[in-house]
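One protein chain is absent from this view; the other protein chains keep their places.
For chain A:
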Amino acid sequence: MKNNQKPKASIWRSLGLAASIIAAVIIYAYGFQVTKVNLEETKSPRRQEQLLRIIRALAKPDLFVYDKTEVKITVPVQVPCPSKDWKPAAPDTTRPYIVVTPACADPGTEVVIEGFNMPAKTEGPLNFLPPSKVNLSLGDIQTDANGYFKISAKLPNRPNDAAQTIEAIVRQPVGAPHLTQTAYDTWEKIIETIFLALLATTIGTILSIPLSFLAARNLMKEIVSNLLGLSAQVIAIPVGFVIGRYVADWMGSLGDSISQNIIISVGIIIIFPVLLVRLVKWAFPEEEIHKPKLSTRLFRMAGISLGLLIGLITIAILAGLMEILGHYLQGVLGGFGFLGSFLMNIGQILRMLISLTAALTAAGVLGSYAGKMGVNFQKKFSVKQTKIVGTLMAMAAGAMIFVLLGAAINWLYQIENPIYWAFWPAVAGAIGGLIVGITTSKNDLLPVGIIIYYVTRTILNALRSIESLIMVIVFVVWVGIGPFAGVLALSLHTVAALAKLYSEQVESILSGPVEAIKATGANWMQTVVYAVVPQIIPPYISFTMYRWDINVRMSTIIGFAGGGGIGFLLIQNINLLNYRAASAQMIAIAIVVASMDYLSSKMREKVV
């Protein structure tokens, strides 16, 4: 039995092997055709000559240049000869001079032009100067070690009775070589490139750390809620967002008007934080064994709200002050004026963040309170009550989600008819909520965390599949050509890429410590901070470095699409066929990438 089977199996195996070889041949043959592999072209002399020219240009990067002096030597020449026995004046043989033989001839005659005592080993043009002073080139000359050159040329068709001139120009380097303008431009752009990579990596890292927790399955699967809690949360989050933004804008404008008066605002900036710390210490006691009374809790909530308002106003004033101070410093500091504009920018970023963070905080706080209340109510309710209230809440929540989605679609496609983008989605959402409400029973827990996990993962995957070189095109439209567009595009791609790498690290941590911390009664956030964060610090640092390497590389070419940095200069020079300048930029890129690689690998060794 066994012996009979063996040859049979090997025939099939050979057939399979043959089939896969044929398949491979077909695939590669098609690949050659699609990619238009053309070896004839590589051998054509015209192409090879072009290639050689470019390679030689690339081998001579436009980095150093000598100052040159121009020496012009002229000789009179008569075209045609004025008389048969015309002779030119004898040249001064102690100085550079040119002899034309014959010294006069008809237009079109070939003459021999020789130079003596010229600067040795130089080159330059040889021109014929008619009275119109429009130079006619007779060719290029090259002197030997004795300063001699010889060239034969046809006299141009410019007959004239007066003497005309043949002029040789040779350029001679003087002094030490110095850097070219290209070198200076390259230096400036390479600095821009490095800082572009730095900013993109920093922004990307800061944003991707929190996202990576949301994209980690092992953390998110812990987050569950019952129907009432989830519905309450879904309804509360957008409401909180709107309230937070409204309040923040209000506080922001209040802060703006206060920051006009510098003395008052400086006073507030000193007093309010102290007040805030006091308030926070009172509202958040370090430890409580028993749950406090309801009145205390209400007082505390009021205190926290007041604290948030104070915080918002303080930040708004701080932002205003920073802008004023930055503007002032910009004028005063001169060469260090960029510090002033940095301060101004930070102020502006703060102002932008106030509204966003306040909205997010309010959404988060309100959402988590609503969720907790929902959970507790559901526990107190009977099965029937839960069913009715839960279903109603789920319908409202479903309608809310769909209307928000509808609003997003309306924003994109401008449907503008509220029946289509608001009413029908609301009905559909309510029906969805109804179905969920009917099918879930009182003790069912809904996997909120896993839903967030999938949404985050999907968005990250979509973002990551678009290269930053393409993203930058959109940002160029938004903020204009230049490094800022590059920073934004690279940051966005960094967020998507790093959040995925980070989250995989979170997923591969040891579960033991997490279990132990959870067992002490820690909540989700505490578990993350005490059991997860210490475990992921080394891989996070290592991945950040790795991303820094990638960002340096990317920032060198993001200029191809208008994103600033050295690539912007490089693509210009390539398009202008200015290969010697392009070569300088390529060398700069190679040096920067290699040295950053080395640096980051050294640092990685140290940290990890």
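Descriptive notes on the structure:
Rule of thumb we're sticking to: contacts are C-beta pairs under 8 Å (C-beta built on N, C-alpha and C of every residue); 3 or more make two chains touch, one makes a residue touch a chain; residues count from 1.
One rule holds in what follows: contacts and distances are computed from a predicted model.
The complex includes a chain that is not drawn, and of the options "Stage V sporulation protein AC", "ABC transporter domain-containing protein", "ATP-binding cassette domain-containing protein" or "Multiple sugar transport system permease protein" the UniProt name matching it is "ABC transporter domain-containing protein". Contact with the omitted chain, checked across A:446, A:531 or A:596, is made by A:531. As for the chain not pictured, it touches chain A at residues 280, 284-289, 372, 375-376, 379, 512-513, 515-523, 525-526, 529-531, 534-535, 537-538.
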